[in-house]
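Omission of a single protein chain aside, the complex is shown with its protein chains in their original locations.
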Amino acid sequence: MNLYIELLASTIRMSVPLILACIAGLWSERAGIVDIGLEGKMLIAAFIAASASAVLGSAWIGLFCAILASLSFALVHGYAAINQRGNQVVSGVAINMLAAGLAVVLGNEWFREGGRTPALPPEGRFLPLHFPALDELPVIGPLVRVFLEHSVLAYAAFALVPLTAWALARTRFGLRLRAVGENPHAVDTAGISVAALRYRAVIIAGVLCGVAGAYISTSLSSSFVRDMTAGGGFMALAALIFANWRAWPALGACLLFGFLQAVGNFAQGASIGGFQIPVQFINMLPYVLTVVLLAGFIGKSAPPKASGIPYVKDR
Amino acid sequence: MMQARGELPNWVDAGLIPLINLAVALIASGLVVLVIGENPFEAMWIMIQGSLGSLKGWGYMLYYATNFVFTGLAVAVAFHAGLFNIGGEGQAYMAGVGAAAVGLGLDFLPWPILLPLAILAAMAMGAFWAWIPGVLQAKRGSHIVITTIMFNFIAASLVGYLINYWFRPVGKMAVESREITGAYILSAREVAREFFGVRIASSPLNFSVFLALIAAWAVWYLLWRTKLGYEIRALGANPAAAVYAGIRPDRIIIIAMTISGGLAGLMAVNEILGVQHRLLLGYVGGAGFVGIAVALMGRSHPIGILLAAMLFGLLYQGGSELSFARPEINRDMVVVIQGLVILFMGALEYAFRPALSALFYSVGREGNQ
Partner (left out) sequence: MTPAIELIRIDKRFGSVHANKDVSLAIAPGSIHGIIGENGAGKSTLMSILFGFYHADSGEIRVKGKPVRIKSPSDAIALGIGMVHQHFMLVEPFTVLENVVIGAEGGTLIGPALSRARAELTRLAKDYELEVDPDAIVGELPVGLQQRVEILKALFKGAETLILDEPTGVLTPDEADHLFRILRTLKDQGKTVILITHKLREIMAITDRVSVMRRGELVATRETKATTVEELAELMVGRHVLLRVEKGPSKPGETVLEVKNLTWKDRKGIPRVDNVSFTLRKGEILGIAGVSGNGQSELLDVIAGIARPASGQVIFEGKDIGILGDPRHVRAEGLAHVPEDRQHRGLIGSFDAAESAILGWHHLDSLGKGYRLDRDKVIARAKVEMEEFDVRPPDPLLKSSKFSGGNQQKLIIAREIKSNPDLLIVGQPTRGVDIGAIEYIHKRIIQLRDEGKAVLLVSVELDEIRSLSDRILVMFAGRVMGERGPGADERELGLLMAGVSKDAA
């Protein structure tokens, strides 16, 4: 019983950065900007959050700085994709490398621990909220705690899903953003700036990746270590494809992948029910599932039509 | 009819602009060095000294370059077919399994038979790992960028499993296979000692470097001197025209990806058969991604790729020397430079073109008056 509760708690924890990054990717790609750089933005944010929090002693300042760092990378991507009409995949690859390199080089220079940041004190972290009242509650108390005792960032991540679904469907911004990802010419001739819309999407993606990174280094963990995001950005990308670029299914996909990550982490220690599945197979499952989905064996994947294509006014 | 950006002479487009982009990437890298409180010129000098200042440095530089030629060519062949193969990393990793499996499993064979078999096995495994995304793109329309990324992760887990459960000898702590004794490639140092009685500095340089040269020539020949190469380039440049010409896109996509994966797989020959002599965890170490930078910098032409691979070889070798001499500058500085090169030579390729165009036109106009 305890094991399952632990697994559930772990699933939620692992899902949080996935949800944040996946929704970041959703905003960006629904506007027509392919974002391979989720990973890099999360990584630099994780590093900056841990660094700023360690130096300035506040998780909130860490979060703020992380968002700024992720945002600056997002703007580079935006400039390359929107103003320069560069290849968006190439730009994303560059951002991932730049982040991976800079985090270690700067971390080494600042803290002299080979790229690691100092361990954070409790006030430098986003710790899970604690509800003492639940301790009194018999039987369901522990179960409710699993769902409620998470950091504020986790709450933010889960709140983000309905907010995104609503904003895309019901607001002027959402309508225009969806339109620009399908046919930017239609938006341009309606007198709306394609570039401004896409920049806003890229900025949202930057902010969300910043929060995701901060969560990883200051909530899930208490310092930054190299390659800390460990492919989470790509898993979020996989989840986004799995969810067919929609907010509610994205939540489902992230929870599924989060669960698989949690199982993977547990399986390293214990075998489940005497049945030993090599942990590597659990680890690769999200990617295998995504490939199977992309191959059209389950459902049909339909990305926004204009995604990845630079907007050029034609004559 | 899109001439809004102005026509520029060929040598500007193909020569000057890439050089400017490279210079800007290097200047930006210099700024990063400056930010961490070091002198970029001094750092540059240490790097050049560390790689070109000694025979050993040259050996290391060429050894790194060998890897990058293979992965760079892999990216370039796919580029010419209009495909972005980000999966060099996974393809090279899987190729290691092929090389090690043959090298270890058939080690009763004499080396003149075993070695070519091991090389072929490496290529075959790399090709296989690119063939699947190729087929999925060609037959099912699955976006190759995404599938190759996914295949990198699948390979990482799969090879990890294989080493752990199949290759690792019982009782061995390190996650690696036993030594490949039959199918390895002699290092340059051993050759010099054995056959010429000359002692040269120790380095991982081995005969794979010639394989890299052959591969570069073969790619050039394939792309510009064969009908298949013509079809690959036609598809990449204009898919509609290719279909009109009777070129089957699905066939070419699969072939180009298979060749690309095979080239990436050759990296295992240098690394597993040439240097490590065993299969070990995560041995590719990002060389697959360096290939993207190399291909972009080399403009997907074999000559350009050879030069770009040598530059990155220099950066990698010089970078590790630098981190010894100046511990403040981490080895990962090279990754930063790589990222900046990809950014400025790939995504921001045309950033300086309008300015240059304006410059040329104003000069031109003055000249005409």
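Chains: A and B, in written order; residue numbering restarts at 1 for each.
Here is the rule we use: a residue touches a chain if its C-beta (ideal position, glycine included) is under 8 Å from a C-beta of that chain, and two chains touch if they have at least 3 such contacts.
None of these values were measured; they are calculated from a predicted model.
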| Chains in view that touch the one left out, judged over the entire complex | A, B
| task | Pick out which of B:E38, B:E176, B:E231 or B:D332 touches the chain that's been left out of the picture. | result | B:E231
| said: Using the touch definition from the top, which of A:R116, A:H185, A:R226 or A:R246 touches the missing chain? | reply: A:H185
| Interface with the undisplayed chain - residues on chain B | 1, 3-7, 224-231, 233-234, 237-238, 240-241, 243-246
| remark: Per the touch rule stated above, chain A touches the missing chain via residues 170-176, 178-179, 182-183, 185-193, 305, 313, 315
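Operating definition for what follows: only the chains that are shown with their structure count from here on.
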| query | When the C-alpha atoms of chain A and chain B are each averaged to a single point, how far apart are the two points in Å? | reply | 29
| message | Can you tell me which positions in chain A touch chain B when the two form their complex? | response | 36, 76, 79-81, 84-91, 93-102, 104-106, 108-109, 114-115, 226, 231, 234, 237-238, 241, 278, 280-281, 283-284, 287-288, 290-291, 294-296, 301, 303, 312, 314-315
| request: Provide the residue numbers of chain B that touch chain A in the complex, in ascending order. | output: 1-2, 32, 35-37, 84, 86, 136, 140-143, 145-147, 149-151, 153-154, 156-158, 160-161, 164-165, 289, 292, 296, 328-330, 332-340, 342-343, 346-351
